[in-house]
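Below is one structure, written out as structure tokens, with a few remarks after it.
Missing here is one protein chain; the remaining ones are kept as they sit in the complex.
Let's look at subunit A:
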Amino acid sequence: MPDYILEMRSITKSFPGVKALADVTFSAERGEVHAICGENGAGKSTLMKVLSGVYPHGSYGGEILFEGKTCEFSGIRDSERAGIVIIHQELALVPHLSIAENIFLGNERRGRGGLIDWHKTQAEAAELLNAVGLGEEPTTPVGQLGVGKQQLVEIAKALAKDVKLLILDEPTAALNDNDSAHLLDLVRALQERGITSIIISHKLNEIEATANRTTVIRDGQTVETLDMVAPDVNVDRIVRSMVGRDLESFYPERNPTPGEVVLEVRDWTVRHPQQDRLVVDGASFEVRAGEVVGIAGLMGAGRTEMAMSLFGRSYGRFVSGRTLIHGKPVAPRTVAEAIGHGLAYVTEDRKQLGLNLLDTITRNVSGAALPKLAKWGFVDANLEAKLARHSMDSMRIKAPSVQSVVGKLSGGNQQKVVLSKWLLTGPDVLIIDEPTRGIDVGAKFEIYTLINEFVESGKAVVVISSDLLELLGTCDRIYALSGGRITGELPVAEANEEKLMTLMTKEKEAIG
């Protein structure tokens, strides 16, 4: 009987309309490094939120045993008291506070009268920094450190809480190769101190090099747990396990008839808005009239960033690259210019970036095309109402009226409102980022049908999706993106999930 520090038995967790975790069973042995793999949306993060108490006891089904005791955490504080610390992809550090202050935030070293003992704080912080191999003064503000060093501060913070089980969610997604290597060395060093780690990562090479065992999750269910020292276990084996599904037949039929090139992107390179690293690195691709082109990539591959920077430079800092529309070089510097050149971008985050939830369907639908609906600055209300009405019918938006407030619609209907809004601008190229995120199956089919209708009218579509089946089901050609670079291009007839996943996990060195 192995010595399990953590056992999670038959965990289920539902959100309205979605079953995020159907049945996950997972256990970590004391002192191991255990990796969790799965596609985006497979349920990895949800599982970790259940474990760390973000979703409190009672809001999920199943049982959690930590060190042999049943856990009923009602919040993060409870799980941290037990010795479970989770380090999220978005670091939770306060940039203006010093390293030492951050390490002991919420866990202050107190002296007489409950006041903070700064000497003790500094001394212990220095020890912890030594333990994680970070050669910085404890008084340095965290904001002055790079992401890699900030990650180490997070780990030092976890050590200050007497961590027994450390969970790292995509720890190396934002790190360069040196920093990644250092971080993984540190994880192994912590293992020698008896600390168990769970790593969630898309970088399968790293997992192969670091983890003792790997659990694969798919569609909210545990697929299997692989022993990494077994002879037949390698990256390919994990990929197969991650994607092993049949292509379901809920994608509408269509007959692609690609015409001339509509959008051509050459050597597109974009820098992160704050950090000094390239998010998109020399990407080139093209889209033809009547064609749906897919962009596949894991989280952090730069898919959304590439699309948004193409769309009037609305992300990051432009470094270099050219765009041609219908063979003519164009350089839209603002969203308004991009719209003018016939580009449209449907965001992956409709609530934050796509809609005004306070306003009506009519006004959301007309939002991007408003200047076209106006004469002398006055909106033609009749035309607007007619177009909104038409959108509602043709897109099959289900709502009491065009005056309904968008915030009250279901996800699928909201997505149709966003689509309507962009179709109304009369685009030649429609870039759709995660076209069906968070919407139900029926609405998904309708969205695919709408995409097909649009393409059949001789327009071009770029679909960005985390769902490989969706890409295989809707696209004619698929580009794979990894680390901001296009790592391959496959016609859909030759593509399958394994091939895509291999391209998507290809790292810089491998490209050559």
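Here is the rule we use: a residue touches a chain if its C-beta (ideal position, glycine included) is under 8 Å from a C-beta of that chain, and two chains touch if they have at least 3 such contacts; residues count from 1.
We take it that contacts and distances are computed from a predicted model.
Novice: Please identify the absent chain by the protein name in its UniProt record; candidates are "Hydrogenase assembly protein HupF", "Xylose transport system permease protein XylH", "Oxidoreductase" or "Assimilatory nitrate reductase (NADH) beta subunit".
Specialist: The missing chain's protein name, per its UniProt entry, is "Xylose transport system permease protein XylH".
Novice: Which listed residue, A:V293, A:L355, A:M395 or A:L450, touches the chain dropped from view?
Specialist: Once the missing chain is taken into account, the touching residue is A:L355.
Novice: With respect to the chain omitted from the figure, which of A:L97, A:V330, A:V379 or A:L469 is a touching residue?
Specialist: Only one listed residue reaches the unshown chain, and that is A:V379.
Novice: Among A:R109, A:R218, A:R363 or A:K416, exactly one should touch the missing chain; which is it?
Specialist: Hidden-chain contact among the options goes to A:R363.
Novice: Can you say which of A:P400, A:G458 or A:P491 touches the chain missing from this structure?
Specialist: For the chain that is not drawn, the touching residue is A:P400.
Novice: At which residues does subunit A meet the chain that is not included here?
Specialist: 15-17, 311-312, 314, 334-336, 338-339, 345, 347, 352-359, 363, 366-368, 370-371, 374, 377-379, 381-382, 385, 389, 398-405, 407-411, 413, 421
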